[in-house]
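Below is one structure, written out as structure tokens; comments come after it.
A single protein chain has been omitted from the complex, and every remaining protein chain is retained in its original position.
Letters A, B and C mark the chains as written, and numbering starts fresh at 1 in each.
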Amino acid sequence: MAAWTYDQVAQHNRRGDCYVILYEKVYDLTDFIPVHPGGPQIILKYAGKDATAIFDPIHAPGTIEKFLPNEKCKGEVDPSTIPEEVAREAENVLKEEEDKRKNLPHVSQCLNLQDFELVARKVLSPMAWAYYSSASDDQETYHENTSVFRRIWFRPRILRNVQHVDLSTTILGHKSSLPVYITATALGRLGHPDGEKNLTWAAAKEDVIQMFPTLSSCSFDEIIDARKDGKPIQFFQLYVNSDRNIVLEMVRKAEKVGIQALFITVDAPQLGRREKDMRMHFDDAGTNVQNETEDEVNRNEGAARAISSFIDPSLDWEVAEWIKSQTKIPVLLKGVQCWEDCVLAAEKGFAGVVLSNHGGRQLDFAPSGIEVLEECVDALRIRGLFPNPHFQIFVDGGIRRATDVLKAVCLGATAVGIGRPFIYAMSAYGAAGVSRAIQLLKEEMVMDMRLIGATSISQLNPSMLDLRAMHHHGQTIAPRTQSNVLQPHADGPDSSAAAHGAKSRL
Amino acid sequence: MAAWTYDQVAQHNRRGDCYVILYEKVYDLTDFIPVHPGGPQIILKYAGKDATAIFDPIHAPGTIEKFLPNEKCKGEVDPSTIPEEVAREAENVLKEEEDKRKNLPHVSQCLNLQDFELVARKVLSPMAWAYYSSASDDQETYHENTSVFRRIWFRPRILRNVQHVDLSTTILGHKSSLPVYITATALGRLGHPDGEKNLTWAAAKEDVIQMFPTLSSCSFDEIIDARKDGKPIQFFQLYVNSDRNIVLEMVRKAEKVGIQALFITVDAPQLGRREKDMRMHFDDAGTNVQNETEDEVNRNEGAARAISSFIDPSLDWEVAEWIKSQTKIPVLLKGVQCWEDCVLAAEKGFAGVVLSNHGGRQLDFAPSGIEVLEECVDALRIRGLFPNPHFQIFVDGGIRRATDVLKAVCLGATAVGIGRPFIYAMSAYGAAGVSRAIQLLKEEMVMDMRLIGATSISQLNPSMLDLRAMHHHGQTIAPRTQSNVLQPHADGPDSSAAAHGAKSRL
Amino acid sequence: MAAWTYDQVAQHNRRGDCYVILYEKVYDLTDFIPVHPGGPQIILKYAGKDATAIFDPIHAPGTIEKFLPNEKCKGEVDPSTIPEEVAREAENVLKEEEDKRKNLPHVSQCLNLQDFELVARKVLSPMAWAYYSSASDDQETYHENTSVFRRIWFRPRILRNVQHVDLSTTILGHKSSLPVYITATALGRLGHPDGEKNLTWAAAKEDVIQMFPTLSSCSFDEIIDARKDGKPIQFFQLYVNSDRNIVLEMVRKAEKVGIQALFITVDAPQLGRREKDMRMHFDDAGTNVQNETEDEVNRNEGAARAISSFIDPSLDWEVAEWIKSQTKIPVLLKGVQCWEDCVLAAEKGFAGVVLSNHGGRQLDFAPSGIEVLEECVDALRIRGLFPNPHFQIFVDGGIRRATDVLKAVCLGATAVGIGRPFIYAMSAYGAAGVSRAIQLLKEEMVMDMRLIGATSISQLNPSMLDLRAMHHHGQTIAPRTQSNVLQPHADGPDSSAAAHGAKSRL
Partner (left out) sequence: MAAWTYDQVAQHNRRGDCYVILYEKVYDLTDFIPVHPGGPQIILKYAGKDATAIFDPIHAPGTIEKFLPNEKCKGEVDPSTIPEEVAREAENVLKEEEDKRKNLPHVSQCLNLQDFELVARKVLSPMAWAYYSSASDDQETYHENTSVFRRIWFRPRILRNVQHVDLSTTILGHKSSLPVYITATALGRLGHPDGEKNLTWAAAKEDVIQMFPTLSSCSFDEIIDARKDGKPIQFFQLYVNSDRNIVLEMVRKAEKVGIQALFITVDAPQLGRREKDMRMHFDDAGTNVQNETEDEVNRNEGAARAISSFIDPSLDWEVAEWIKSQTKIPVLLKGVQCWEDCVLAAEKGFAGVVLSNHGGRQLDFAPSGIEVLEECVDALRIRGLFPNPHFQIFVDGGIRRATDVLKAVCLGATAVGIGRPFIYAMSAYGAAGVSRAIQLLKEEMVMDMRLIGATSISQLNPSMLDLRAMHHHGQTIAPRTQSNVLQPHADGPDSSAAAHGAKSRL
């Protein structure tokens, strides 16, 4: 079969006849349009065109082969037939990207985790920024996740010999250089070409554990293969598919490659509505959106929704226990949000829980993990279930400083998970950025341990904290979503009737 | 009688001889000036001119006939005599309006209820914006109505099978697709030519209940006639007239057309002073306001005051019970604000109450309905009056998200009323906007129910909430009314003595 | 003696030979410089010049005669000798003033008390603005005075017949049209040529009581003589002079002219340091301030300090009781700030107290009167001293709305005093402004009483309030004094080291 010319492909640019170029191959997506998890809109936008750049970072290798029958591949496109202006624009995009990276501050100029976010915003595409930074509704929980730490204060002890500080700890039986692990986040290749592999490399270098997700944009195998000499220890975050065979298959695969723990996601029976992310799609879909039918538009709901088809909303305790019964790998629940469910998990023999609200991306006004931690430890202790080597508690969400880590560990957490900051570090600097971020945490933590008067993780305890203001939530500065939500309104009228009047009369 | 020329009418432009053109007819309003509920100023402004544009959206059809003796109609005006510049200006106004609407984002780009407000501000006239958005005094209660929800947090449950979520519920015996109804708001035609009918159409389409007010700007009949196949269910908000016969007449009419519940407004013995609204009138009244006598100006107090003449400040429990005795339609009290009155209402056999502060438009520092809900349920429960199928509790004010709805229902509300957001949706997009707004609420609510671990309304309960911070009110960010209140001060000096000094010396 | 020429006077322009023109007369102030309560600086600034414009508004008539020996008056100045440019500048100042007033909004456009402040800032001289608006230290108490009302919420009652609302009450046996009085404020002529007389006229018209101060800028007699037909009732605020004979003389005079109550100021043993006010003087003193010796400058401390010489810091309970023993006029204490002193005052037989912090002008972090009111009523009630017709409690500070008045009365106050808002109303519009301000309060209050469910003052009670958040103070938005405090720093560097660095390297 002769190679296609770019112009030939361009003829197939309609809903009823829709070809798309991906990795220099031509695919007939006509039949796939209505079942595309990300909605028809985005495919139609690229009908007759090369969609590789937009497709690549959000689909793991093998996706095409997995979902499209072989015969839909119509052959290769002849690269020499790409029109000059198309090529030039692609080049410009690359150059712009490169220029952005060239002007970044040196990685060593990042002095705390927050710095990486500021740098990453310079580098990330609008779509990637929206996907990573978005949270649900008015982002109240997202902001609470960091704010709650501002309401917990230390009670430091003095005159203890703190020359030798040991940050290391044991997580589910595995050594970690500090009580922090890299938690699972999706679509790593939106931020950096090497995607989640960066996290693997940095975790190995810094001796921390990596948890990675079902919805990674590197393939499971790529992430596993990025290990060297059995490092790092890896955990796997399991989204439970409604097809139980697929679940079993994942469990078996995890066992085979030496995954050390399975974290069943229990706070996402449906993926959250993240409006920042959703708004991006109107941008991408261009100007013809006004002509779409309502149903089509409704399905066009951002990266988060696109990847949510594999999540089973019927997941319940019975299913979770069945999974646990199928493997010797420790099984934990990720996303517990009240003491009642924490006690249930302990009583049913799970190996632990992550107190988490999914980074503020699911239910707005879900509580922060650290606030739930207090009530969980109390409830477990009353029942003789804490402390308990067979039931470990983790917290994630909003951790930005070693002081945050210390607070969680003082309250009873074995370790904390960090997500976005590592993703931002990776987006800006690849594995070196993640490594630097972990080093910064270690450096802060050695100092903070000394200043609080502890030389080992085991010395941390609740008497080192003042929790009197912890429950005063709802006082974050950030107000309810107001302006900026609807893109065409960048010049929105200000909020007084008078000003409005003045304007409309001009 | 020959038709009038525009110039002839223009001669009658004085207080003692005042004609006005309305719908191409000429009326002698000389005697009506002192008794106009909206004050004399606005009539005098249009003396000798065509006032249709300003008159139409705030007077229901039939108003002229009802209040003016027949002989005050002096005949028709000949449209061909309208001076060109007058016609052109009218055209320009229409065109400007049309242009505004043309540039709106597509209704599907509105992703939450707040978005409709932002769009509506682009479309609404300054007068309409002021009327809809205004609240009493410094708007403390208005802001508290939304802020209070930021101080209520969830305690979500996990691992419940939440595949099938049913939002539907029963309100006073009537099925509703979700525990939300469209509450009564006045002057709908200020926002959209079809006025309250938009709400009727959308309520029917989305299977929710519409409550409409005595003070609608569509006529009672128009709203009733907008139903199709008996849909939607309608409730009627009753402002009690001091003429009891008029009250009885309204009740009879309500019975006849199938109104399913009467809500007596009990929080408005006098309509609130809404300064944003009041300031609008100085604008409209133009530059000669400095020459008016004090008394005249005092009566010129905005749209809210103009429509308040029909409200009886002597309304008391006896009257309310008398109304209840006159009909088989369930009678409820709208505007209850403390547990004592809630208990009284239950004991006296009313069918329920709405815990409401009238959208922050009446007494500033009146509590939010949701905060009162907690104490009401407690007080009723102690007395064996809750739960109680014959006494239902509703809440309105500040509801913008499905999470808000859930919080109220968890605390014991049967359903919540939403007002302004639907008015804004209607103003921007007509019935389609209201429909979209309800769909968005449903979409949010399905997700939120799943994330909180409930599949039906009956599963919602207080243990799903953390109320520890609820009573910390008075912490809204919005400060006391400061600048912008007095229109000529748009360039007000900044607040330091130093700056003031500097300025006045320049 | 022949009249002086302007040039002749101008020769006496040195510290050792200092003449000043006042009201077209020439005075030798050489000996008076070191003892001038307002400091030497301001006199030296006008050495050899006409100081009438700056002198007049802050000195009551008769001040010169009282403090300067007759022989210091050196004769009259011949007005025709005033140099043209001096006359022209004086004219310009007058014209500028007039222009400012011409562009004010009509008094009826002021819809609440806050509006008058905004208008007054347009009219007031920098010095007058600084004097009226200034408060002590970082103005924490000043802001708390209004903020505390934002933390007190209503519990409104419904379905009470509220057709007829009666705002009138009895204050120390005297009828008042509402539970509000005009409290004492100093230097009224800084704001308006008629000074405190405006307040007298408005009080009479609106049937409220006027309290006026020892430190008025109209004379005692002028204020008394401004009454008509015995109206208004007047109270007198007494600063206790260390010369007891002067005190007795004031008491006798008060008795003679029918003053109905004496309020001894007990919160000002020394007048506060008000920095905004103090900074003004550096301005007025001009550029040569760098050359002054330290001691001189230290005495140059703003209008507030200038008038404080007559206050006796040794005032104690014994003195206060002695004053009470000298007269039949009821004697009250103004400035009580905790329950202990309130109980003492009641036990010692004073006629009442004003819970006040002097408008935030004395001790920063003194509590608001309304917060103290709660503890005072509790303490009195326990001791059987409340309610008590012979001991009435008043509150002032921060009252801006009828809701504020209602809150104080619900908690047990007989009435509240209002100061600054009336001063601002007076500055902008004279007596008509004050009258309008009182009318606005009445209008708000009738509505608020209806909405809270009360028709008379006696029905107001603590069950109508929610005080749960009242004690959460210290959360005002206004941060500590930061920028703007030092006038030459208007372009202060922003707050990050980075920015600073960037700047200094440019």
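The working rule: a residue touches a chain if its C-beta (ideal position, glycine included) is under 8 Å from a C-beta of that chain, and two chains touch if they have at least 3 such contacts.
Quantities reported herein were computed from a predicted structural model and do not represent experimental measurements.
S.K.: Thinking of the complex as a whole, which visible chains are touched by the chain that is not shown?
M.R.: Those shown chains that the absent chain touches are A, C.
S.K.: Among the options C:P40, C:G272, C:G369 or C:G453, which residue touches the chain absent from this view?
M.R.: Spelled out, the listed residue whose C-beta touches the missing chain is C:G272.
S.K.: In the full complex, which of C:P105, C:P213 or C:P367 touches the chain missing from this view?
M.R.: Checking the options C:P105, C:P213 or C:P367, the one contacting the hidden chain is C:P367.
S.K.: Out of A:H12, A:R189, A:R227 or A:R279, which residue would touch the omitted chain in the full complex?
M.R.: Only one of A:H12, A:R189, A:R227 or A:R279 touches the chain omitted from view, namely A:R279.
S.K.: Tell me which of C:E117, C:E222, C:D341 or C:E374 is the one touching the absent chain.
M.R.: In the full complex, the listed residue that touches the missing chain is C:D341.
S.K.: Going by the touch rule given at the top, which residues of chain A touch the chain that is not shown?
M.R.: These residues touch the chain not displayed: 103, 105-106, 108-112, 114-115, 118-119, 121-122, 125-126, 129-130, 133-134, 146, 150-163, 276-277, 279-280, 283, 400-401, 403, 443-444, 446-448, 450-452, 466, 468-469, 472, 475, 477, 484-485, 487, 490.
S.K.: Tell me which stretches of chain C touch the chain missing from the display.
M.R.: 137-138, 140, 266-267, 269-270, 272-273, 275, 278-279, 282, 289-290, 292, 294, 297-298, 312-317, 319-320, 333, 335-338, 340-341, 362-367, 471-475, 477, 479-483, 485-489, 492-493, 496-502, 504-505
Following the convention adopted for this analysis, only the chains that are shown with their structure count from here on.
S.K.: Where the centres are mean C-alpha positions, what is the separation of chain A from chain C, in Å?
M.R.: Centre separation, chain A to chain C: 60 Å.
S.K.: Check each residue of chain A and list the ones that touch at least two other chains.
M.R.: None at all.
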